[in-house]
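First, the structure itself, so that you have it in front of you.
Note that one protein chain is taken out, while the other chains of the complex remain in position.
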Amino acid sequence: MTTTETPASGRAKRGGRFALPNAAYKGILIAMVAIFVALVAWYVISIAVQSKPAFSALGFSWIFQNVWAPSHGKYGLLPFILGTIETTAIALVLAVPIGLGTAIALAHLVPDRIRPPLSTAVELLAAVPSVVYGLWGLIVLAPVFREHVEPFLTSVFGWTGLFNGPNNGVGLLLAGVILFVMVLPTMVAISRDVLAVVPKEQIEGAMALGATRWQVLRKVVIPAARTGILGAFTLAMGRALGETVAVALVIGNSPFIAHSVKSSAATLASLIVNNFGEASGTELAALFGAGLVLLVIGVAVNAVARVLVRGTERAGGASSVAVA
Amino acid sequence: MTTLTFDASSDPILVRRERIQSVAAASLGRRKIYSRIAVGVCWAFLVVAIVPLVAVVLYVVIKGLPAWSTDFFTHPTYPEGIPGGGVWNAIVGTAVIGFLATAVTVPLGLFCGLFLAESDGKVGAAVRFTADVMTGVPSITIGIFGYIAIVKNFGYSGLAGAFSIGIVMLPVIIRAGETAIRGVPGSLNEAAMALGARRATIARRVVVPAAMPGIITGTLLAVARGLGETAPLLLTIFGNEYMQWNPAKPMNALPLVIFTNSNQPYPDLVQVAWGAALLLMVIVLVLSVGSRVLAAVLQKERR
Partner (left out) sequence: MIDPTTPLEKGVSLNTAQVLLEPPIGHRVMELDDVTVSFAGRKAVRDVSFDVHEGEITALIGPSGSGKTTLLRALNRMHDTVRTASVTGRIMLGDTDVNAGSTDATLLRSRVGMVFQRPNPFPTMSIYENTVAGLKFNGVRKKALLDEAAESALVGAALWDSVRDRLKAHASTLSGGEQQRLCIARALAVEPEVLLMDEPTSALDPIATKRIEELVGELKHRVTIIIVTHNMQQAMRVSDRCAFLLMGEDKAGELIEFGPTAKLFSEPTDPRTLDYVNGRFG
């Protein structure tokens, strides 16, 4: 740094052509931040305001009514709220154990030589656009689900009643699975980071007491990283809840409450994207209302996730790149 | 086990050592099997995780490559049944929208990053938290915002898309900028300050140049993120089968082509979707890899 210091400061002394007084510079910074804050406020308020007609026409309870039939003036959002929760739940049921296991393997089990390329690959996969996952799910995975996965699951777990109805391929299950594949890289990348920064002294301390490899991981490494792992799961949950196109392509888009994981369904996000083109009046306001519900859920989940992940960042962990 | 020169049974510590060592030896088999199973499960999950991810990439490459032809890159989208259609209009749309969004958000984000890097108070914390939360809000709601803010007043257009994509990118650039600027050694800043330079000059001449590797990395990642977004575009640019350079008019974009074509019952349109998916994936990966390589190179030069 010493090499750049002298010329840089020399130039600084002479000053630039555009040198602003400090107060003006400060003013510009504040103005720019104000623009950002105003945009965020405008974003939240405009969606709230635009959905107001739906609230005034339908009352507050319309959000939790269970029939969506615009031609009959019914705009219940319950099927979509449930669809959002169900697809996210399926994704997390798969992603939590598999993501955690993968992160543990990447952080502590794979040989040092293949760790960096594998970790980089995972981080790069986190950047693959969600629409690509949706395309793959619809064209490649849906037929496999219809012909093989769903018949198999029905024969094994049919007794639970969760697998009633025809094998569609598309539906809640496929949407959940696609969300799982989609959120996996993000979750693994963040969990891996927080697991990898657990101090070596802690690990050796446990080893020296006679702990087995798994005992070291289970009793020392995972507990030390648990806040960051929880943050990673919450971020993944936020992504799954709000994902639009990947889900819209594979969920079948039916505005009814699903009675089986094989049923076609819809989420708040897929409802919006599928009906937006033709909607007007109260229906459009109801779609904005669906957006408002999604926004509130999304902000809440992400706020929690950020608090959790940031705690670990301060402790010296989590790559902000993977989080972003 | 140690043999002792005196009566072991009378020393409580030796008695306990005996007990503990026998428990440890007796439980060893169970503990080791348990450990092997758990570690094996982690390995199995690693494989389970890799399979679909590799499958996605492989499928996109295998199905997308055949779609790549001169026509694919030079012709706009044609309706089904008409051969020779491409995605040139979508490439142009994505490029124009990406350029506009980047041109506006980078300076804006950079100024916000400069502000945050110097703010450790409550205001700074609140803005920082807002930016963090904004990186994760459902992008469809940002599309709704773009619709309300721009489309309702001026109609569907590339500009409305750039506005929405900009909102997606802005918080990422702000936080990346802040992180990069905070990484600049305080001594540089102070040295310039001691020489009586104005803060704007210090920022322009010292801080921002020193933070440039991080800023470029963050920007490329934000662009990669923005270009892949589909939902905001669906509500703002409408899509356009024809060539359109004017961002004030409805445009097409690569994510839009993938989304609309994948749902079509015509194999040639689905083929275009795969080709577009491969192109989009390559662009995004090049930006991500490029940002890493560039950051590493710039970092090395500096030393």
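Labels for the chains are A and B, by order of writing; each one numbers its residues from 1.
The rule is simple: a contact is a pair of C-beta atoms (placed from the backbone, for glycine too) under 8 Å apart; a residue touches a chain by one contact, two chains touch by 3 or more.
Note that the structure is a prediction, hence the values are computed from the model and not measured.
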Worksheet item: Any idea which of A:106, A:206, A:271 or A:285 touches the chain not displayed?
Response: A:206
Practice prompt. Out of A:63, A:141, A:220 or A:284, point to the residue that touches the absent chain in the complete complex.
Written response: A:220
Worksheet item: At which residues does subunit B meet the chain that is not included here?
Response: 1-7, 10-13, 16-17, 19-21, 23-28, 30-32
Worksheet item: Given the full complex, what residues of subunit A touch the hidden partner chain?
Response: 111-112, 199, 201-202, 204-212, 215, 219-220, 223-224, 226
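Note that only the chains that are shown with their structure count from here on.
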Worksheet item: Hey, how far is the Cα centre of subunit A from the one of subunit B, in Å?
Response: 12
Worksheet item: For the complex, which residues does subunit A have touching subunit B?
Response: 1, 4-5, 8-9, 11-13, 15-16, 18-22, 24-26, 28-30, 32-33, 35-37, 39-40, 42-43, 46-47, 50, 97-102, 104-106, 109-110, 120, 122-125, 127-136, 138-140, 181, 184-185, 188, 210, 212-215, 217-218, 235, 238-239, 241-245, 248-249, 269, 272-273, 276, 287-288, 291, 294-295, 298-299, 301-303, 305-306, 310, 320-321, 323-324
Worksheet, complete the sentence: Per the touch rule above, subunit B residues touching subunit A in the complex are 24, 31-32, 34-36, 38-39, 41-46, 48-49, 52-53, 55-57, 59-60, 63, 108, 111-112, 114-116, 127, 129-142, 144-145, 147-149, 167, 170, 172, 174-176, 179, 185, 187-188, 191-192, 195-206, 209-210, 217-218, 221-222, 224-225, 227-231, 234-235, 255, 258-259, 262-263, 270, 273-274, 277, 280-281, 284-285, 287-289, 292, 302
